[in-house]
Structure formats: C-alpha cells, structure tokens
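The block underneath contains the structure these notes are about, expressed in structure tokens.
Only one protein chain is missing; all other protein chains are in place.
For chain A:
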Amino acid sequence: MAEIAGDETPPLPSSSGAGESSLYSSPPSPTAPAGDQPPPPPRTTKPGTKRLVLTASVFLSFLVGLPFLLKSTEIHRSPLPSDAIADLSRRLHSHPPSFPRGLHAVFLRSGPGSPASSLADQLERAISTQPHGLAAGNISVSVTVQSDGSCSSSSSAAAPPWRCGSVTAADSVRGDEVFDELLHSALGGGGGGDRMKVYTVVFVESDDEKGTAVVIGKHRQAWVVGKVDEAEAVSLVGKVFIKYFLNGGVEEGEAGIGKGEFMPVGSDGNVVLSFSLLNADPNDWVYDWDFENIGERMLNPVVEALRPIADINVESQVLYHTPKSSFSHSDDKLGGNVLSMGDIPFFVNSNEWHLDTSLSATGRSKVLQFVVYVPSARECPLYLQLPDGELSKTNAFISPMWGGVVIWNPPGCSLGSKKTSGTQTKMSSQELMETLEIFIGQLRQLFGLKANYHAQGMDVTTKFLVSEKGFAQWELDLLYRHHACSNLLSCLATLESLSSLVQSLPRMIVMDEIGRQVELSLEAASLAQRNASLGISDSSAVSATRARALAEDAFFHPSISSISYASVEHYFAIYMPFFAPVTLHVLLAAIKELKRYKVERGKYSAFLASQATTS
C-alpha cells in the first residue's frame, strides 16, 4: 500500500525492486558483471518506517497475545489440598481415634471396708490385667464409697457427681426400672454432651441368699447385687465394664460391631428401612397392617437415637403373590411345615418379591428390607427349625447388609379350615407390635449387636434393661464410636485415592465443586478427630459421617472421567492449523520488512555520505 500511495519519489519502486533483487542476490550468475546494470540510483529521502511499523506491530501483537491464548485454553483444575490430606493421614495413623472413657465404681456398703483410693488401685489393676478386646484408649478409674450416709471418693480430677445418700442399698429391691432411674438421676441425669463418657457400676451389698446378680441399665450404669468379698466385687465390676460397656457383649473373634458387614449405612449417610408385608398367595387370605400409625410411632425414638450415625427414613408397603423360593417339608409331629437352616439362604425369592420400590432412596443410600412373610394355606403353619432340632422362637432371620425376614403364621392357619378366598383382614395391633419387637431385634443384629441378651452372661445371672430407643445408651455409645472410627478411616482412604487419581491424570478438568467438597470434608474430619480425642462420641460420629459423605461425593463426582481429558496432542491439533501458517507468514513479513528497511537505510546513508563529500 505504501508503494501505491506514491508519496515517496518514483525511484522508490525501482529501488524496492532493486532492493528485492538485492535480497535475493545469491549469486547464481557470477557472470553478471557489475557493469551490466546501471548502478542503482541513489536514494535521496529518508526511508519511511510505516511498513516496518505495520508489520512489526502485527508480529508484536501476536507475541503479546500468546500468553492470553495459553491462559484462556488451559485446563481448569481446582487445586486439591493434598498436603492437608497427607497431614490428616499422618495424624490419624500416629494417633488412631481413641475415645477416652471413664469407669466410676460406686460401692454401697453398710459397714467398714477399704478406703476408696485402695479400691481404685485394685480396680485399675483388675482392668489392666484383663484383655481389652475391642477397647482402645485411656480409661480413667474413680471409685466412690458410700457407707452409712457419708461418701468418700478416690481423688480423681473428673469424678462424676454422685449425690450422696440419694440412693441406698435398700432401694435396689424396689424394682429394676425404678432403681435404674434413681441411679440415673443420682449421677446427674446424663447431661453434658461435651464431656468424656463415664460408665458407672454400682456394687450393692445385700444379704439376699439369691446369689449375685448383675443388672445392666438403659443409660450408662449397671449394678451388681450380692454378698461377695471385696476382691471379687472389684473383679466383677471390672469384668462387667469390659465385657459390656467396652465390647458390647461381643466375644473375641465373634462377628459383631466393627466389621464392615455390620455397618449398613449408605455412603451418603442415609438408610432407608423398608417394611414389607408379603402375602404369598392372596387366594387364601389377604392381610393388611396399620404400619403408618403404629409402626412409625414406635420407630421414632429409634430413628432419633441413631441420628448421629445415619439419617433414617421409614417406608412400608404390602405386596401380593410373593411365594418363597425354597421348599419346606411337612412334619406331622410338629404339626406344620418346617424349614431347616439350610433352606434359609434360598428363601428370599428375588424374582417375585419386588421389594426395591423405594422412592426416597438415592443412588448411594442403603436400603434395609424388613419383610413379614405370610405363608399360603398349603404351607401354613411354617416353622423354622434350628440345627439342634428345636423350633425357632421368633421364626426370623437376617442377612447382613440386606435386612431381615419374619415368617408370621396367620391365626386361622392351624385350624386347617380354608377361609373364603380373598378375605382381607388386618393384622391385629398386638401381632404387629410383637413383630415390631422382632424387627428391632433384627435391626440390632444388623448393626452388630446381639438381638437381645440371654440371661446367662458371664457366670452370674445377668439382666438387661430394655430401652424404648431400641438401644441402651451405652450400646449407642459403642455404635457411635465404631462408626466414627471407621467413617474417618474410610473418608481418609477416599480422599487419598481421589488425590492420587487427580495427580495421575494431569490434564483432567477438576471442577471447583470437587475442591470445595474436599475442603469441607477435611474440616469435618479434623473436627471429628478432635472430638474423638475428647471422648465425645456422638458429635464425633456426626462429623465423621459428614466427612465421609463429602469425600464420597467428591470421589464419585460424575465429571471425573478418564476418557474425556484433552491430551497435549489434541491441543496442538486444534490450534496449529490456524496459528502455524499465520505466524509463519507474519514472522517472514516482519523479517523481510526489517531487512528491506536496513538496505534502504544503507542506501540513504550512502547518499548522504556522497552528498557530504560532493558538497
């Protein structure tokens, strides 16, 4: 364009032509003598810089724009706090979450005996010699002795309040539930959720000749009634504490709390309890139940009690035409049809039992099925026979992580008379409540505890008070502790594998949401660990469940996909077809213009020099 503008003198085109020929002046023809062409006319004006400026500006704009291009096409990766994850891992492995607990023994005596501090030493020795089983962590021991209305306690910094004189040995005959409530109020009513949990075992001296008896209450206390000498009393107290309050009645090596298959909580902390009434053959009889009113009301305290470890939803349904898939054989001696334990694994007929109809179950929540099976007239009454030949008292069984089944024989069954088909009857509320008690037992089994305790605990008769929450407070503490520990460890494992996955795919997009979830999960995990070291099991369980749910949300985020990340080759393939030729041309043009400018400058300065010499 500058050539056409023609501001410069006509010699310019020719000089530019000459310039070009001088650019390409590789001498292919050395024979061309200098004298063939007339010497190029001298340049009289300063060469213009417009062309140079133009090409240089285009080239420079490309150079300036390059960082912007790189920045705008980079993969967005939200930074994951891997140091924080490593730090948490280090902390959890060096100090595994241990919940400090306290044992407070109270001796209600009528006469003189050893002082409290020596009893405390004896008790500590008794506990430390016994195997702790599932227990971990520090146990602080304190002893209070109450005799003749005055109390003395072993010096201990965190002694729980014992209202002296409010409970005496004579109260123990008033009934177990009443005594339990008295003890509960004497120990301060269980307030203060932010302190270490203290378990109390009361030793009541009595003159009954019934022998020693142990009663374990609904809250965090138990008592031993009997007349034994001090050493045996101390050892009994220790044994009760370790076997029940620390280990939940589960022996060494027995499957129970703490194993993965007894933690039926979904990874987002939700559990759906789905109660189904199955009519095997509606031609014989049809049963309905009033679960919404009775059942849900009864289950509310249980749901509340388990809230720190799981968000529980309760649903119910009635199904028809649901035969079982194993075969029972009739046994006239027992007067009915009998299923043996070997047939039980094939009982659930998943082809015909469409149980999984839950609306509130999300993708990662756990559904536990509780099924009441009403047999048909042909197979009724249906009993479950145990391996030793006895009939089962409950006619029920569970499958870990799936749920439980109760076989309920309708009342008109053993009469043998076939009712008119299709009569619809409602299950009586008495029957429903009995079935609910079996279901609560099964729920306890699914969570790793025993359905209920037998009367023979250790070597003494043991009685367990039944709580309307379905679990005694000390059992809930155990559950909270185990779930908190295992959720913390699983959260940590998830975060570590997420971090290594993200690092192994350096060009995968990591969305901000994932980074946020990881940070919140780490927060919750450290909070859980702090609470665990203080011994606060319920809030620790809440935070640990939340930490695990967030970590799983981050790991299972649908955007993490190994096949859709852009490799470096894709990046080049997209941008090179445009930018390579264009930058090449721009670069060449700039270089060409620069060379031309230099040549023109040379000519001009030669002209100036010749001017200077001639003038």
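In the analysis below, a contact is a pair of C-beta atoms (placed from the backbone, for glycine too) under 8 Å apart; a residue touches a chain by one contact, two chains touch by 3 or more; residues count from 1.
Criterion: contacts and distances are computed from a predicted model.
K.L.:
According to UniProt, what is the chain that's been left out of this complex called? Choose from "Defective in cullin neddylation protein", "Serine/threonine-protein phosphatase 2A 55 kDa regulatory subunit B", "GPI-anchor transamidase" or "AP-2 complex subunit alpha".
P.N.:
Of the names offered in "Defective in cullin neddylation protein", "Serine/threonine-protein phosphatase 2A 55 kDa regulatory subunit B", "GPI-anchor transamidase" or "AP-2 complex subunit alpha", the one UniProt assigns to the missing chain is "GPI-anchor transamidase".
K.L.:
From the list A:V173, A:M341 or A:I574, which touches the chain that is not on show?
P.N.:
The missing chain is touched by A:M341.
K.L.:
Given the contact definition stated above, which residue among A:R77, A:R307 or A:R378 touches the chain not shown here?
P.N.:
Checking the options A:R77, A:R307 or A:R378, the one contacting the hidden chain is A:R307.
K.L.:
Which of A:L63, A:L334 or A:M401 sits in contact with the chain that's absent?
P.N.:
Among A:L63, A:L334 or A:M401, only A:M401 touches the chain that is not shown.
K.L.:
Determine and list the chain A residues touching the chain excluded from the picture.
P.N.:
Where chain A meets the chain not shown: residues 1-2, 4-7, 50, 177, 181, 184, 189-191, 193, 218, 259-261, 298, 301, 304, 307, 341, 344-348, 350-351, 356, 358, 361-363, 384, 386, 392-394, 396-402, 404, 433-434, 436-438, 440-442, 444-445, 450-454, 465-468, 470, 494, 497, 501, 512, 516, 519-520, 523, 538-539, 542-543, 546, 555-558, 560-564.
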